[in-house]
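All protein chains but one are shown in place.
Up next is chain A:
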Amino acid sequence: MTATAPLENASEAGPDSGKPAGRGRLRPRIPARLRQGGLPYLLLLPAVLLELLIHIVPMVFGILISFKGLTLFYIRNWSTAPWTGFDNYKIAVKIHQPIGQALLHSFWVTLEFTVLSVGLSWLIGTAAAILMQEGFRGRAVMRAVFLVPYALPVYATVITWTFMFQQNTGLVNHVLHDQLHLTSDKSFWLIGSNSFWALVIVSVWKSWPFAFLALMAGLQNIPRELYEAAAMDGAGVWQQIRKITLPSLRPVNQVLVLVLFLWTFNDFNTPYVLFGSAAPHQADLISIHIYQSSFITWNFGEGSAMSVLLLLFLLLVTAVYLLVTSRKRGDADA
């Protein structure tokens, strides 16, 4: 009731004012100064406010905290925590000291994990998208099945993987050891050095459908005539993929690879559900590492400093990536 009343009023206000519709209707409310160019800014205001509230303010708080000695003693009122200047940053980057060393270690682990996971996801996604282009019986069902990992809640899928990776009772060892006799002993997947591979496998399984989806959409935009013409000229399938498909997909790939990189680098859910808050040394991803520094050892200042460093790194990667890819596109256009 209350919602409809003002609307009725508004509709009645038009004819009452006796002025023509359109620009004239705004005149009584919007001051002249705004009318001359301020209106777009006024319309942007809600978005700017929300952006401030959701992203900028928490980020500023995060940066502020990174300059404070915020430990459990100050959690209830973080503003009273003492200022420590750049101390938290110094501790985080001293790579010959244990904390810096551990951070650097997890940085390398994360980088290795991200490159592998994104690379494999992209490869599988591309292959699947190309294969799915051809019409065949059951293609719709196959496409739907391919998207299942993407549609399921992350927690559910990862927890299922933890069951499958159990050393004693897991499906993975049952297949590798009991059925195929590929391993001499039942391997550990959730602790020790294999944990890194467990992480990569789950991550790829989770991310490739997104690559598949994006690339499939990209493939729809390539005119069929190109392939027909190439076939007429005697180009084989492989040549068609190299000369037509991949170059045409470049714009999609540019966005796809960047997004996958950022998501994978920052992934928290997969390692957390797979290993809990204490990840094995070999699979100590930076997101979990920072979480541990902040929330488990209750040292929020240090954790924030690490987060800011991570943010700077990702900004740098994104900037370089965009610069390189846009230059390439410029070259291609020219």
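Basically, a contact is a pair of C-beta atoms (placed from the backbone, for glycine too) under 8 Å apart; a residue touches a chain by one contact, two chains touch by 3 or more; residues count from 1.
The rule is short, and it goes like this: contacts and distances are computed from a predicted model.
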item	value
Name of the absent chain as recorded in UniProt (options "Cytochrome bd-I ubiquinol oxidase subunit 1 apoprotein", "Aminomethyltransferase family protein", "Putative multiple sugar ABC transporter solute-binding protein" or "Cation acetate symporter")	"Putative multiple sugar ABC transporter solute-binding protein"
Per the touch definition above, residue among A:183, A:239 or A:297 touching the missing chain	A:297
Residue numbers in chain A that touch the chain omitted from display	1-2, 5-6, 8-9, 12, 71-73, 75-76, 78, 97-99, 102, 166-168, 186, 188, 190-193, 276-278, 280-281, 292-293, 295-299, 302
